[in-house]
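Here the complex is missing one protein chain, while the rest keep their positions.
Labels A, B, C, D, E, F, G, H and I are assigned to the chains in the order they are written; within every chain, residues are numbered from 1.
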Amino acid sequence: MAVSRDLLETFPNEFPQREYKIEIVQPEFTSLCPKTGQPDFGVVKITYTPKGKCVELKSLKYYLQAYRTEGIFYEHVTNTILDDLAAVVSPQWMRVEISFNARGGITETVTAMYNAAM
Amino acid sequence: MAVSRDLLETFPNEFPQREYKIEIVQPEFTSLCPKTGQPDFGVVKITYTPKGKCVELKSLKYYLQAYRTEGIFYEHVTNTILDDLAAVVSPQWMRVEISFNARGGITETVTAMYNAAM
Amino acid sequence: MAVSRDLLETFPNEFPQREYKIEIVQPEFTSLCPKTGQPDFGVVKITYTPKGKCVELKSLKYYLQAYRTEGIFYEHVTNTILDDLAAVVSPQWMRVEISFNARGGITETVTAMYNAAM
Amino acid sequence: MAVSRDLLETFPNEFPQREYKIEIVQPEFTSLCPKTGQPDFGVVKITYTPKGKCVELKSLKYYLQAYRTEGIFYEHVTNTILDDLAAVVSPQWMRVEISFNARGGITETVTAMYNAAM
Amino acid sequence: MAVSRDLLETFPNEFPQREYKIEIVQPEFTSLCPKTGQPDFGVVKITYTPKGKCVELKSLKYYLQAYRTEGIFYEHVTNTILDDLAAVVSPQWMRVEISFNARGGITETVTAMYNAAM
Amino acid sequence: MAVSRDLLETFPNEFPQREYKIEIVQPEFTSLCPKTGQPDFGVVKITYTPKGKCVELKSLKYYLQAYRTEGIFYEHVTNTILDDLAAVVSPQWMRVEISFNARGGITETVTAMYNAAM
Amino acid sequence: MAVSRDLLETFPNEFPQREYKIEIVQPEFTSLCPKTGQPDFGVVKITYTPKGKCVELKSLKYYLQAYRTEGIFYEHVTNTILDDLAAVVSPQWMRVEISFNARGGITETVTAMYNAAM
Amino acid sequence: MAVSRDLLETFPNEFPQREYKIEIVQPEFTSLCPKTGQPDFGVVKITYTPKGKCVELKSLKYYLQAYRTEGIFYEHVTNTILDDLAAVVSPQWMRVEISFNARGGITETVTAMYNAAM
Amino acid sequence: MAVSRDLLETFPNEFPQREYKIEIVQPEFTSLCPKTGQPDFGVVKITYTPKGKCVELKSLKYYLQAYRTEGIFYEHVTNTILDDLAAVVSPQWMRVEISFNARGGITETVTAMYNAAM
Partner (left out) sequence: MAVSRDLLETFPNEFPQREYKIEIVQPEFTSLCPKTGQPDFGVVKITYTPKGKCVELKSLKYYLQAYRTEGIFYEHVTNTILDDLAAVVSPQWMRVEISFNARGGITETVTAMYNAAM
């Protein structure tokens, strides 16, 4: 299944008049290194305040699983997930953070923001 | 026992002249998924500064237990508990946060605020 | 021994010209529930910046032990300890926080402030 | 060896044009209670931004060890260490925090600041 | 292999229009004490927001490994790594923090900032 | 859905010639107190070595969920689950342990064994 | 309420034909030092295999609370609780362990066994 | 790359005259559920005492990665890995344990032994 | 105060007919290195089954404090404490374990036994 933002579904936010925060953690993210083809593993954390729509969790699960066969760099995948989610959900603000497991003894965490302070 | 804000009782705040904070944690929250009927589990954290009234803990326990047989979405239940508590307690500010256990490997935490910054 | 702020003793602050902070933790606080007579347990945390006086720790120990036979609500005991300490120590600011052990599966922490932000 | 700020040595800061922070932790601090002669134990944390000089760690070790035979109160020793270090190092700002082990079931942490916010 | 900023390579930032943050942790840093020749060990944490370039992780690994045979002080190595990385990457801001293992029972952490608040 | 061992399904053990161990943890067990009707919560741990059959996990989930509306004592529920599982799976040996959350400040863990040492 | 084994109640063991283990933890035990009158605090752990009877938890709670006003040594209280429980419950074997909080910087745990190896 | 024990390589044990133990942990194991096609995740732990040969770690990494596209049950994969490793390494004894992440709120660990007690 | 087993006091064991275990932990042990004079720090753990006598905790505290000014090796101090305690208490069996803090990056724990298996 190819990665595509079309995999993401939403449902209407029933409390659009209130500022509230949704934090989603998926600790089983895996993609491939585009250079070596070796698998990468990471923990994805998505935080946002909805406007009219919330992301549907099952569709998010399938969207993130689609990276299992994708060769993509750490910085690229983090920013792409943010681009896709922000386009589909149109949140007030959103933040996507992925903490990748150590490779060569080095760990990297990438945090990208949409309409949000660091 | 049906969920109803009438289950919530209060007692007078004896220190209305002072700004203070009450934080309540209930780690045994359970409701049902409205789609599948499967049980959901979570940790409820309620924080507020009282004006004239404080929520009575035993009544809060029964109120939260009433969700045991209720089919309701994560975002909905968090905002409904905040609505009910804020209506009954009339606090200066209040925050309700529920961290739901993993389903499909994904964890979600919803945080709703009444008169409070994020 | 009845609870009384007369149990609290102080000693002169030798560094009145400097802003510094004292944090005291007593993890063995116990009082009684005024309704059921059952014992409550909690952790008391006191933080303040002294002006002319500091609280003497041994007298504080006896003062807190006096609640062992006292029937008193969570919110009341936290605010009363703050009232007593602030009256005796006259600090620049002070904060008293008590985290009570779970009762009926619910934990409550009360935090009261004197001349301090939350 | 008597406690004296003359035990403290410094070396020149090679990066005076940059704001940077040094944090030193010594978890084996011990002094004596001036009332009972009983030993006290604590963890010392020193944080500062250097101007022209940094404190030399070996000399700091000997300076702190000199308190082993010193009878001195919690508040006094924390402020004295700050006075001595600030006088010798002349930092932009400095903070000294000592967390003392429980006595009579009560723990105390004293934090003193020189040119720093709390 | 001598320490040199020429060991550091970069790749173009594909998301230059977005503010995002990269945090890199290398827990296997080792250098030598310039006085005694004894090995020092520490955890290096590098955080920055890229402008046009990101640091390539494999080259960073080799750059940090080059300190294995280098005699250098804590404060010096932290500031030198920041100087080298900032010169090569030209980030919006960057922070380098090294937490060195205990020597003589004392632990030191040095944090240096480039265009960043403490 | 009433509790019944008929809810449990099995599948053939493909490695009957080898001694191996299966450990299953379900941390979301909930039943009711038969005296007060109040909900109890616990962590179920099932360990066994299969002979001809293994328990199917989805059917085990439904079987354990059926206790949600059942009023039953700690000792009784632990032994009943062991009786039901041992009857359906016919293992070489089996152990069922349930750690119940605190009630009245007291925690109880019941461990029952079938053909196994303590 | 004076300490007395008459406070302990039992209920019939419904599974007398099976060897199983019950472990009870009460982390809020408090008694008094018989020399100084100062409160002691500890964690009580009771483990046993029942024969005909199990200890009823609510009565155990009241029995243990009765030590709140009792002046008694560590070794004495642990052995007395074992004597009382073993006399009332007549278990196959039983173990009582109490871990007392630090006094004078020293922690003591006493473990007494009835028909059990260490 | 299809799963095959031909992927596993060995190197000669240089200390065949001594009993020693090798424990290997791979926390990034992932396979597919044979029913749903959904990814499973787990931690693999392999322990053995070599006779003439040790397993080469890089080849083991590739062997375990080959399960990434394999649909296989928990019990089957654990026993198959043990079969393959024992056949290739011919150890004195060997144990393979895989702890799978929660699915439907339930965690399973399978432990298979070759010439070893449980 | 010089180290001497005469500092140790005992009180009669009121339960000589029962096998029970006493474990004492003192985490604030400090002595001096006999070569360098530098302070050493460690955690002392004493475990024993009494016959006719138990060690009195306050006297044990003073006995252990007497090492504060004593220059003595790790192995020597552990065995000496065991010799002194066993001579004074005449236990059924006893074990003394001291875990010393890291020196030169190396930690040592010495465990000595009297009438006990390792």
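By definition in this document, contacts are C-beta pairs under 8 Å (C-beta built on N, C-alpha and C of every residue); 3 or more make two chains touch, one makes a residue touch a chain.
Values in this document were obtained by computation on a predicted structure and should not be read as measured data.
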item: Omitted-chain contact residue, chosen from I:Q38, I:S59 or I:T111; value: I:T111
item: Of E:N13, E:Q65 or E:N79, the one touching the omitted chain in the full complex; value: E:Q65
item: Those residues of chain E which, in the complete complex, touch the missing chain; value: 28, 30, 38-39, 41, 65, 68, 101
item: Interface residues of chain I (partner: the chain not displayed); value: 75-76, 78-79, 103-114, 118
item: Residues in chain H touching the chain absent from view; value: 13-15, 18-28, 49-50, 54, 57-58, 60-61
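Following the convention adopted for this analysis, only the chains that are shown with their structure count from here on.
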item: Chains in simultaneous contact with chain E and chain I; value: D
item: Minimal step count in the chain contact network, chain A to chain E; value: 1
item: Sequence positions of chain E contacting 2 or more other chains; value: 103, 105
item: Every chain pair meeting the contact rule; value: A-B, A-E, A-H, B-C, B-F, B-H, C-D, C-F, C-G, D-E, D-G, D-I, E-I, F-G, F-H, G-I
